[in-house]
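First the structure, in the form of structure tokens, and then the observations on it.
A single protein chain has been omitted from the complex, and every remaining protein chain is retained in its original position.
After this line comes chain A, so read on.
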């Protein structure tokens, strides 16, 4: 079981101070948070890719390359890389390069972005969102697996005898997750390729997540990659913790009430009841997170959203201390109990590399 965090990279006014960080402050805070994630023993740090204010991370491999140089162990990933508007040739090269720089400690999560206008910013057409995701990934998949590619498609110029450089580290393409909130087509795509499926459930009721993961598992088996239980599933989560529940609720409420995504709507209490958001003691977070397994089966990756809605860096670092010291060790122990030996862990560069000779 991999447990980590994912960062959206929003620049949001802190309701306690009325002040928003500068872009530089926010970018540096994300880097500090990534190093802290390794320090407290998390397995994964993933970051978003956005090209519109109030978000800062437009260039994930720049930031992940810096983090790779400063860390030893943590897996670096994205949440998400835009498969629709990035040229698949550029994704193939950027992330193969990052694999070499980070000694294989990377994977990536593909998604379609959070806003329609991003399509024309990169010369694409939003009406083609799903076909772009399908065609671009089909090309990306080949560019990492075939040294010389001849290709022709609808959305970019043809390739003739093209070799993406550098080649993937040890000839092993990065593992890919397909992230989705509501599109069953993306669950289908993940299943077709036998890739991971990340259900970003943080704004959705559990029943919806259960159905999406169920669809992915069923189609994963249909395409012959293993049993439904062997499909590779990741989930989001969102927590705020203090020793006493009441303190957590009191401190987090102004951030919740003013959060860009869900503020001014349902109350904190209604939202925590209906979505994975958990505001309370570490024990409550443990119990809630273990409950995810009841909904979707044994799964491979749990990412928490910790740094958003204007929470100050100092608070986020405190949250990561609590997560690493009090929550993650218990989750690891409990998730391992009763987990069938036939359920695989999430693939890493090492397991994929070692699997190649056995398969050939």
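Operating definition for what follows: contacts are C-beta pairs under 8 Å (C-beta built on N, C-alpha and C of every residue); 3 or more make two chains touch, one makes a residue touch a chain; residues count from 1.
Here is the rule we use: contacts and distances are computed from a predicted model.
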**Study point:** Missing subunit (named according to UniProt) among the choices "Oxidoreductase", "ABC-type multidrug transport system, ATPase component", "Aspartyl/glutamyl-tRNA(Asn/Gln) amidotransferase subunit C" or "ABC transporter ATP-binding protein"
**Key:** "Oxidoreductase"
Point to revise | Selected from A:156, A:211 or A:353 as touching the chain missing from the view | key: A:211
**Study point:** Residue among A:61, A:80 or A:189 that touches the chain left out of view
**Key:** A:189
**Study point:** For chain A, residues in touch with the removed chain
**Key:** 130, 134-135, 138, 184-185, 187-189, 192, 203-205, 208, 211, 214-215, 219, 223, 262, 264-266, 270-271, 274-275
